[in-house]
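Of the protein chains in this complex, one is absent; all others appear in place.
Take a look at subunit A:
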Amino acid sequence: MLREIRPAIVLLLGLTAITGLGYPLAMTGIAGAIMPSQAQGSLIERDGKVVGSSLIGQEFKGEEYFHGRPSATLGPDPQDSTKTVPQPYNAINSMGSNLGPTSKALIDRVKEDVEKLKAENPSMPVPIDLVTTSGSGLDPNISPEGALFQVPRVAKARKLPEDRVRQLVTEKIEGRFGGLLGEPRVNVLALNLALDAASPK
C-alpha cells in the first residue's frame, strides 16, 4: 500500500499542473489573443464607458425603456450587511426564485405583475416571460411578444410613433439558431440602445 503513495502524490501534482494551471492559463492566453471581446465578457461601451454586457440583463424601471423579465437576485442590505434584500439583476449573485408550482408567494407575485401589465396594455394578452423570473436572474432577453407588448408605453414616454418603435423591435428580433435551436427573442439592452440612438432622451 505504501508503494502507491508516491504515484498518488506525483500524479496529483503533475496532473494538477497540467489541468489546473497549464490548460486554463493557455486557454486564457489564446482567448485574449483571438477572441478578446468574448473573453472579457462581451462588454458594450457607449461614449467610452462600459454600459453593460450584451449577455447579461440589467434592470430597467423607467417608462421610456423596454423592461426585462423580473429578477430574483439578492444583494446585501445597505442598512445591515448580514441580511440580504432583493436587488434585481445583481450580476455577482446569480439565482432564481426557487419558488415551486404550489407556492403562494409565487402566485401572489405573478398576480400583482399581471394586473399591473394589464392596466398598462389591455389590448394584448400578458406574455408569460414578463411576469416570471429567469433561472439566473440575469436573463438578457424577452420574447418578441414581450417586447411588442411594451411598445405603446415606450412610444408614449418617448413621444415617438408606435410604428417606429415597433419597427425597432422587429429589427432586433433574433430567430432560432439554424431555424431550429432555442427560442425567438429580443435582447433588451440592445433594443434600448437602439431606442436611445433613435431618440435621445
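Here, a contact is a pair of C-beta atoms (placed from the backbone, for glycine too) under 8 Å apart; a residue touches a chain by one contact, two chains touch by 3 or more; residues count from 1.
Please note the rule applied: contacts and distances are computed from a predicted model.
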Candidate names "Sugar ABC transporter permease", "Phosphoribosylformylglycinamidine synthase subunit PurL", "SGNH hydrolase-type esterase domain-containing protein" or "Potassium-transporting ATPase potassium-binding subunit"; UniProt protein name, chain not shown: "Potassium-transporting ATPase potassium-binding subunit"
Residues in subunit A touching the chain absent from view: 1, 4-12, 14-16, 18-21, 23-25, 27-28, 30-32, 35, 38-43, 49-62, 65, 69, 89-104, 106-107, 110-111, 114, 125-129, 131-143, 176-177, 180-183, 185, 189, 192-193, 196
